[in-house]
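Structure record follows, encoded as structure tokens.
Part of the complex only, each chain left as placed.
As written, the chains take the letters A, B, C and D, and residue 1 is the first residue of each chain.
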Amino acid sequence: MDGTTINNLQPGDEVNGAYALRGKKLLPYRDGKGFFIRLTLADKTGRVEGLVWEQAEEINKCCRAGDVVQVTGRVTEYNGAIQLNLASVEKCPDDQVVPERFISSTGITREEVWETWLNIAATIKTPPLKQLLLLMANDQNLMEAMAGSPAAKHNHHALLGGLWQHSMGIVKAAEGVAAAYPRVDRDLLVTGALLHDIGKIEEYRVRADIDYTDAGRLLGHIVLGAGLVDRYIARVPGFPAVLRLKLLHMIVSHHGHYEWQSPKRPKFLEAAILHQLDMIDAQVDMFGAATSSGRAPGDNWTGWVRSLDRYVFCG
Amino acid sequence: MDGTTINNLQPGDEVNGAYALRGKKLLPYRDGKGFFIRLTLADKTGRVEGLVWEQAEEINKCCRAGDVVQVTGRVTEYNGAIQLNLASVEKCPDDQVVPERFISSTGITREEVWETWLNIAATIKTPPLKQLLLLMANDQNLMEAMAGSPAAKHNHHALLGGLWQHSMGIVKAAEGVAAAYPRVDRDLLVTGALLHDIGKIEEYRVRADIDYTDAGRLLGHIVLGAGLVDRYIARVPGFPAVLRLKLLHMIVSHHGHYEWQSPKRPKFLEAAILHQLDMIDAQVDMFGAATSSGRAPGDNWTGWVRSLDRYVFCG
Amino acid sequence: MDGTTINNLQPGDEVNGAYALRGKKLLPYRDGKGFFIRLTLADKTGRVEGLVWEQAEEINKCCRAGDVVQVTGRVTEYNGAIQLNLASVEKCPDDQVVPERFISSTGITREEVWETWLNIAATIKTPPLKQLLLLMANDQNLMEAMAGSPAAKHNHHALLGGLWQHSMGIVKAAEGVAAAYPRVDRDLLVTGALLHDIGKIEEYRVRADIDYTDAGRLLGHIVLGAGLVDRYIARVPGFPAVLRLKLLHMIVSHHGHYEWQSPKRPKFLEAAILHQLDMIDAQVDMFGAATSSGRAPGDNWTGWVRSLDRYVFCG
Amino acid sequence: MDGTTINNLQPGDEVNGAYALRGKKLLPYRDGKGFFIRLTLADKTGRVEGLVWEQAEEINKCCRAGDVVQVTGRVTEYNGAIQLNLASVEKCPDDQVVPERFISSTGITREEVWETWLNIAATIKTPPLKQLLLLMANDQNLMEAMAGSPAAKHNHHALLGGLWQHSMGIVKAAEGVAAAYPRVDRDLLVTGALLHDIGKIEEYRVRADIDYTDAGRLLGHIVLGAGLVDRYIARVPGFPAVLRLKLLHMIVSHHGHYEWQSPKRPKFLEAAILHQLDMIDAQVDMFGAATSSGRAPGDNWTGWVRSLDRYVFCG
């Protein structure tokens, strides 16, 4: 379950590795005798065309677009582009797929998440919130999930570690805004910022791509996150009842509007600010992605940016 | 904590009972020497005016509109209307207030709820759903709460027992619709109908009126209900994972639209039908209330009905 | 105006039949001398490619995509697929097109509609409504139209007989719901259910596909249906004026919202319920179609379902 | 069924006339012995207070707010204002109420409408449209209804003759716009302008105020108008089928948007322009009313204008 990444394939190399099968077509030979397969393989570094000249009909049945396949063969070149002549193609079992080969990653590790999490907890002065964060930090599975989870399927922070990146952006902005407004309960805002999207560890699954889990599509990260945090709170002795409601409310209301799938709108200041910071962090990522993707030199505008529903100015 | 209901007060009677204090005004005597209080008392049978002639300033401080008060005095008559001359007025502690004195009730009892619940469970053929319902039926506090809870603060089923009345309407309609469409999973639809609004037992509190709890306003009955049912499911050994998601999804999506505070829209047929039946049952109650409230004889139309945002035809 | 259906064509057969021309392309021979036509033919069982090697330019002018064409030729095979080598292609006159060859059908007959209609009328106890239904049953053209009309161009019940299927679904559900709520006027609800979409017999025309009539696009089935029913009512002596308004109102308001092209919103309970039942029946059809169309084994979700604007869960 | 108008009442006069009863209150004498009535009477020229000192309880039962009452008594003065001391108050039967006493009127007569209608018809060159208009002109009841009908209950043209005033405004503007755009079918636009709101003669009824008829609330002037015009068209031999659909479509679509109760949006240019002209004419009336109602000298702005949902500039 390994192999050279696509951007490193060289003509003449042997190839033996796992790639995501994006498309596949069974085509007849020109002489009408038999078939070959033209397939598109991908990993996070790029795409390459592959050709299977033998046993095409059998191989065609054993896998379909969306699978990860283990292939062997040789790298060739055609019209200046790399191409693979494949001897074998086999479907990889789901549990042997290594998402990092297919999805970009921030590279953050469980240990780094754990350390930063403790650093944040160290700044919290409200005892029950501090206790809650310390309790959660002890859960290595949780730290692992926080380190590996994406924050979305498309649009913003759609990469391994994206959830943590997004949460950290908001935690930092929360500290900046809390410093500007003495009226804000900094500990509550920062804790809410850290935990607001935690339900996403149950909303997405990663294999050769990011997709929703059944629970993600049927319940969503808001309901999942409120349930998840509530189970940790239940383990903090004497966690104040009102503080529990406030923290859960921040999760429940952080999308800010019913239309955006929050069943409650923010009912106090920290919840209201959390929603705005969530918007800011998403926009930093989306505007950044829009302006850094390739434009022709001299253009002041990106093409249409679907996630932002507008053209973006880069002048 | 008792007393004659307002519609039974007779001139000349002594009065000694608990009433809801709807309004209160400290007024000066015409000669400018001292003050008296004019207050409005209510229970679910009506309203009556009361007057406190002595110690008005002390009594004025001990209670406020919204409280329930224990009063003593005598019933008089003025201009053809009943009036109370009160000797004493004292605030009742919250835990001594009997909601049935102030809010209409269907009169359903815990035992009746329990019995009907078991009858419904008896029609369910899907084992885990049947087990879940039987487990819940054993929880006497739950049956008590289902019997006493309203389904709303205003508009429809806003009375003690209203939640049960509303749930039963939908269960019956669900049976009718399931009979019309063989494609419908009857057991899932009926169970969803029974449980969809169960979070309302934590969303409302009743005293002298129906009001939201903090949890109700901050989390709402959809999030509360999903959590509540999930805790019962956890106690049914071997409850299928997908069936759990489907049942919780029916709770989460039963408002049908994001704008109506469902964080997910119905993703399968039974969830979609449940939402429509919820609409039908609410409309049966609201149209019924609109047309049975007093109109002048000969009028074909009600006045403006706020809950339905329209005039209703009764011709 | 007949011919083998596409799914029954066998290599080597002669073909002589009417097919819907979905697409057509005039292409040059490789040697640059003259042209041939590649066209796509369809009936309700599938699609097949056809080729015209001679007189291509003349034939190209005589018909266009959207027409039904009468073709003769021979069935061949190419790369494992059926193909037609056509000797002649001629446009069929509109009045010779048999829609059943091109559009799926429930197969319901005028007689069956008539019989069911009488059965429904037999359950109606309100004399003027019963008289109206009996009068309409006598109109054989109406029964014919009800048996053959689709209920939509896309999405739900878009087949010959779809209007009747849809109306019957709602009538049955109406009976179920009326049984659950004694307050409902069953006769009015059932009659409204039967007649609510009757304007669709003037809104659609069927030939090789379902399309709107001019009257359908310019006036719509709500205005057409109200006019149509009103003309039958005018023939029932002594039909009560208020009952006429109520029945016409149910047609006019059955889409429930202005945005959905109802010029009035439901003003009484039966009209309100009719709208909800219309929604339920459409959803039964749309969810059913979504989950029964081909998915890969193991998938818990359909692809994006345009008519429902969502992914549908089939787990 | 006559009497001096309120603005002409003089202290000392006898009064004997019909007035609209806007409000009524049975009040006890200060000595607690018996009751008197204070009532508010109105006609289109103003309001006056009346007092009934004898037989108050009997009189109180015979009428209610909203009725028109025939009163006798004497005009007095109190604190500089006119007051009526009434000897008798009796409800007027609905069919004896003369709306002109209570609702402002343009004063247009049936004959004037008829004459103008013929003048418009004379400018129409399209034979079937001209024939239709001439046929309608012959219907004296129709001319009477057009002359007397309001165009609304509130907001714009809410007076007797308002429908005609509104229709004439649009006809004139239609002529101006048709002159600017040669592409416009002037005859169709002008005919549509004349007939677009004709359903209002069945939508409103006038007595002591303007109110909706049952048909108006249940079907609305769009459905009523399309039906009404269609019945006249049926009497014009050989009226072209497409022209019928176009004219009916202009009625059906003239509100321009589904949300504004048009079940179809304009599908050709003349229908689209008719909608815009309808908007312009309503705005001319609403802005005009807003700026001509009393402001303090020096104010550049009206108060909040509900019909326009804004403040209006008069600087």
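The criterion applied here is as follows: a contact is a pair of C-beta atoms (placed from the backbone, for glycine too) under 8 Å apart; a residue touches a chain by one contact, two chains touch by 3 or more.
Because the structure is predicted, anything quoted here is derived from the model rather than measured.
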Identical protein chains in the complete assembly, only 4 of which are shown: 6
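Everything that follows uses one rule, which is that only the chains that are shown with their structure count from here on.
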Same or different: do the copies chain A and chain B touch each other through matching residue numbers, with over half of them shared? same
What is the distance, in whole Å, between the centres of chain C and chain D, each centre taken as the mean of its C-alpha atoms? 44
Cα centre of chain A to Cα centre of chain D, whole Å, reads 63
At which residue positions does chain C touch at least two other chains? 242, 245-246, 249, 267, 300, 311, 313, 315
Think of each chain as a node with edges to the chains it touches; is that a line, ring, star, complete or other? other
As the complex stands, chain C meets chain D at residues 214-215, 217-220, 222-223, 226-227, 230, 242, 245-246, 248-249, 252, 258-264, 267
Chain C touches which residues of chain B in the complex? 169, 172-173, 175-177, 179-181, 183-184, 242, 245-246, 249, 265, 267-269, 272-273, 276-277, 279-280, 283-284, 287-288, 291, 300, 310-315
Please name which positions on chain C make contact with chain A in the complex. 79, 296, 300-301, 311, 313, 315
